[in-house]
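Every protein chain of the complex appears in place save one, which is left out.
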Amino acid sequence: MKPGIRKALSVMLVTLIPVLSSAQVLRVGLAEDPDLLDPTQARTFVGRIVFSALCDKLVDIDEKLNIVPQLATSYEWAADSKSITFKLRDGVTFHDGEKFDAAAAKYNIERHKNLKGSNRSGELKPITSVDVIDPLTIRLNLNAPFAPLLAALADRAGMMVSPKAAEALGDKFAATPVCSGPFKFVERIAQDRIVFEKFTNYWNKDAIHFNRVIYTPIPDATVRLANLRAGQLDFIERAGSNDFASIKKDPKLKSSKITEIGYQGITINIDKSDRAKQNPLGKEAKVREAFELSLDRQGIVQVAMDGQATVGNQWVPPSNTYYAKNAPIPKRDVARAKALLKEAGVTNPSFTLVTPTTSDAQKIAQVVQVMAKEAGFEVKIQSTEFATSLNMADKGDYEAYVLAWSGRADPDGNIYSFAGCKQPLNYTGYCKSETDALLNESRSSLVPAERVKTFEKIAAELVKERPIIYLFHRDWLWAYTNKLGGVKEIPDGLLRMTGLKFN
Amino acid sequence: MSSSKLMTSLNIRPAQPQVVHLKEVGPWRRAWRKLGRNRMALAGLLTIIFFIVLAVCAPWISPYDPLAASWSAIRKPPSLEHWFGTDELGRDVLSRVIWGARASLLAGIVSVAISLLLGVIIGMIAGYFGGIVDGIISRMTDAFLACPFLILAIALAAFLGPSLTNAMIAIGVSAAPIFVRLTRAQVLNVKVEDYIEAGRSIGCSPMRIAISHLLPNITPPLIVQSTLAIASAVIAEASLSFLGLGQQPPEPSWGSMLNTAKNFMEDASWMAVWPGLAIFMLVLAFNILGDGLRDALDPRSR
Partner (left out) sequence: MFAFFIRRLVSLLPTLIFVSMLIFGLQQLLPGDPAQILAGEDQSPELIAHLREKMHLDQPLPIRYFYWVEGVIHGDLGESVRTQQPVLELILQKLPVTAELAFLSMLIGLLISIPAGIISAVRPGTYWDYGANAFALSGLSVPHFWLGILMILFFSVELGWLPASGYVSPFENLKENLAAMVMPAFVLGTGISAVLMRHTRSSMMQVLSADYVRTARAKGLSERVVVLKHALRNALTPVITLGALELGTLLSGAVLTEQVFTIPGFGKLIIDAVFNRDYAVVQGVVLITATAYILLNLMADIAYFIFNPRLRHA
């Protein structure tokens, strides 16, 4: 090769290298600013997106919601289902160089359960003790069989932080977390950005193709998308449903549409407080049935969500294994709704629908108002700030409430707290001992087929009272630059960093 | 530009002998005439009247029911059927803008009425009685003024609950300190006048003095400030609605229409353009009128 050309080539290479290495930064736009970066204390959905890059967990879930190994390579339930043994991955280190082993895992489980201010203690309640069998094996002992355990360990309750750092930093841990994921913490400026840098000793480092990740919270969906379009971001989560059509048409962008594991519905006060009895909707199950029949779920999805949602009538989507096939989605039937109201002896029932001031909830409420009117319902929309509405629901100071749930991988996470007597998320006041027994049964069986049957029975029970009218399951809408490949579309709506790269 | 040209266009004239009018024109009449000469202020006034007419006659002028949703006409661009297009639930934007004039005008006027009431009463008390009472009121007013106005309004609106009425109360209370300060300053100016002394010496009650003597003399700057305050109250309502704390759907108000429209700026920009323009025109009109009133009622300028 002529020396001149060689020189030119090397100059090109040298100038390309910064371009190449700067191309290894992934800029993600979030819909909110995450809260504390401590998996034990974290409380928001958006925080989980950030954790998926920062902290590895014992197990993870795949696109079909199956449990797959991460820090644990395999697990085995005991014969009586009252304990589960995990074999841990060898050669894993935390961001500070400390070794991940059974002792570290035990420390973390105990931290999740016992730390003051922990938000995970409810999720791991059945765990009574943790035994270290050998440096790479631990056993979790439970007071009763608990099927949702693995799903919990596939989320924050299974995340492993460095025990040394947790002890040293104490309650300042969240400011500079030291964890076990593909990226380590660099800096965080509240409401501005969270910066992570590649952890060079990550056990799966070959699957990580970025040197840096920068998360930027941009609450306004229009502005978030504008940033993506202007090239300032590479990936945005929760794109607006009305923007999806134009995103699909844009040749510079790619998109993902994932049905969530949660739901959007209307929660009704049937017995949470005295207010339930003063209202026809709360008093009579027939009135609630009439209300449900007055709604056209597909219509609501079309108008309020621009078609970017899947209709449903249970706490899990119809495509889910545990969807109860004995309780199909009712079709809209205004005539029957009117007949039911007549049967119940109720004329022109009216109730107040508490609606958080989010754009989605407002649209849903207005569509519901128009639809229900045709059956004779007078729906009054009471817009409330989210913080206030939560408190009102907790006190039972409401009649109906437009409330969504982000969803958990195991169906138990979508129903137990909501339908169990006096559970923390039970805003309806629904309390039936038969249902409680069935709920407990559904958690204690580890056989999917058995659980499906139990959930069918639960669905049959709930249909009698209809405390929550599930409307639909939203789609997670992701938009990203067409250079980005390897996007795993997992229904929990969290972006995974493994396999992600620029083409 | 030659300096002589500029010189002649300057209204600075050397002192001239005063032309004596045989008929003495009262200060109000003078102000009114001065306002009449200010074409911009008149334009502002006409615009305001136009919007008031719009608001009052809404049921008759509006082509559609502002609450009539139509699933088949969602987010349609402006057309012959829908001059301003339709919104996210298929409602006619023109009708909603017309009906929204009610909410926005109400928000502006009622808020300022509340501010005036609170501000004038408290300001008069502070100005008239002076001493400790004045001290405490002044410090508290300063405290209110030191907090960012929008934060006060947000906190109050959140406390009262999101609704147009509560937004008006929140804005009214948050804006009252300005009127307190203004009233107090005016009262301090006026209370040293002879006629106040005279009134006091013949035993008029403070209330009587306040109403018959103080009030008429402090009105001009209050009128100016009120007009300008209505302008900022309309914007404040829009801001609160933008945060979800003002008029709630489905009832229309320009601010809440903007709040909904912000999600559709790209694919349905007409949803934001028209209410935004309406706010702009109304607020500008009030600002220009207020400016004109200030010039007209300013005793120093002729």
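The letters A and B name the chains in turn, as written, and every chain counts its residues from 1.
Basically, a residue touches a chain if its C-beta (ideal position, glycine included) is under 8 Å from a C-beta of that chain, and two chains touch if they have at least 3 such contacts.
Every value quoted in this text rests on a predicted model; they were computed, and no experiment measured them.
Novice: Which one, B:Trp32, B:Phe129 or B:Phe159, makes contact with the chain that was left out?
Specialist: Only one listed residue reaches the unshown chain, and that is B:Phe159.
Novice: For a quick check of understanding: of A:Lys57, A:Lys198, A:Arg229 or A:Lys254, which residue touches the chain that isn't displayed?
Specialist: Only one of A:Lys57, A:Lys198, A:Arg229 or A:Lys254 touches the chain omitted from view, namely A:Arg229.
Novice: Which of A:Ser83, A:Ser118 or A:Thr454 touches the chain that is not shown?
Specialist: A:Ser118
Novice: Contacts of chain B with the missing chain: which residues?
Specialist: 1, 3, 6-7, 9-12, 39-40, 139-140, 142-152, 154-156, 158-159, 161, 231, 235, 238-239, 242-243, 255, 258, 262, 265-266, 269, 272, 276, 279-280, 283-284, 287-288, 291
Novice: Which parts of chain A face the unshown chain closely enough to count as touching?
Specialist: 33-36, 38, 41-45, 116-119, 121-122, 171-172, 174-175, 189-192, 216-220, 222-223, 226-227, 229-232, 385-388, 390-392, 394, 405-406, 424-425
Here is the rule we use: only the chains that are shown with their structure count from here on.
Novice: Rounded to a whole Å, what is the gap between the Cα centroids of chain A and chain B?
Specialist: Here the centre of chain B sits 46 Å away from the centre of chain A.
Novice: Looking at the complex, which residues from chain B come into contact with chain A?
Specialist: So the residues of chain B touching chain A come out as 69, 71, 74-75, 88-90, 158, 161-163, 243-245, 248-250, 260, 262-268.
Novice: Would you mind writing out the residues of chain A in touch with chain B in their complex?
Specialist: It is residues 220-222, 225, 240, 242-243, 245-246, 299, 302-303, 357-359, 362-363, 365-367, 369-370, 381-385, 388 of chain A that touch chain B.
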